[in-house]
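Only a single protein chain was left out; the remaining protein chains are all shown in position.
After this line comes chain A, so read on.
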């Protein structure tokens, strides 16, 4: 049984001009110990997916359909009080900006001890000892001396290490990491990715890694889901999605990333932009930009279907399609 099952998840935002459907029936699983990358451009719904799973949708956003199962039991319909112990203990979260995630008025030690004692039955002394261990584990030098320091006394990279310690200290089964390295410089980014990957592997934690950076996904994830306009366009093993993308959107996305290895005269570009939620086209949401568009794409909405090794929401792969 997968650790997390998301089935047909739909998230809506009621507005004065009608209901906006920000996530439209997305389904995926995360297995124990697996790293699932979620990529997509701004507004594709990747962060929203993470927020829906931990029950942190900003009102008026609401789960309008589908279900989310953790270890086989539903967590999308729990009350706030029932969800709270799950958040932190079962599902940890790492957000983009380490400065706003940490409370500036409490020392990092106090924040760690508070989190540890909320979820684990430990004495003050043991909790503090555990906090020091975690700071050491995430690579904070002189952890015992720095445990009473405040967030502003740490650099950006060190702060993100503290945030990772906070997310992992209750030993959750699943961590949702939303753009964990986007605010960091490249040399620090590599350290944080290596750290996250190493720790989650050691502790057998599953990770849902949300980012817009394909490079980070390529190096970190086992499988990847590519999102477009509130739906999953393609999902599969990371190597196959990167090297042999099936969906025309994934193909365009990969081609538009400049490479370090070889220089090309022109980057491939996908003309146009992702549609706004108020104007999602009929049929496949990608059809106005798709170089391989045909009649069916303009009328029917494709669901995920087998496309070689990966699964893609594209009519090119419909059984009996003559267009492949």
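Going forward, a residue touches a chain if its C-beta (ideal position, glycine included) is under 8 Å from a C-beta of that chain, and two chains touch if they have at least 3 such contacts; residues count from 1.
Simple rule for what comes next: contacts and distances are computed from a predicted model.
Per the UniProt record, the chain missing from the shown structure is "ATP-binding cassette domain-containing protein", taken from the list "Acyl carrier protein", "NAD(P)-dependent nickel-iron dehydrogenase catalytic subunit", "ATP-binding cassette domain-containing protein" or "Similar to stage IV sporulation protein".
Interface note for the absent chain: among A:32, A:99, A:149 or A:188, the touching residue is A:188.
Shown as candidates are A:2, A:65, A:215 or A:288; the residue that touches the absent chain is A:215. Touch with the chain that is not drawn comes from one residue among A:42, A:73 or A:123, which is A:42. The chain that is not drawn here is touched, among residues A:180, A:252, A:283 or A:302, by A:252.
Seen across the whole complex, the unshown chain contacts chain A at 41-42, 155, 157-158, 185-191, 193-194, 212-216, 218-220, 238-239, 242-243, 252-261, 263-264, 266-271, 273-274.
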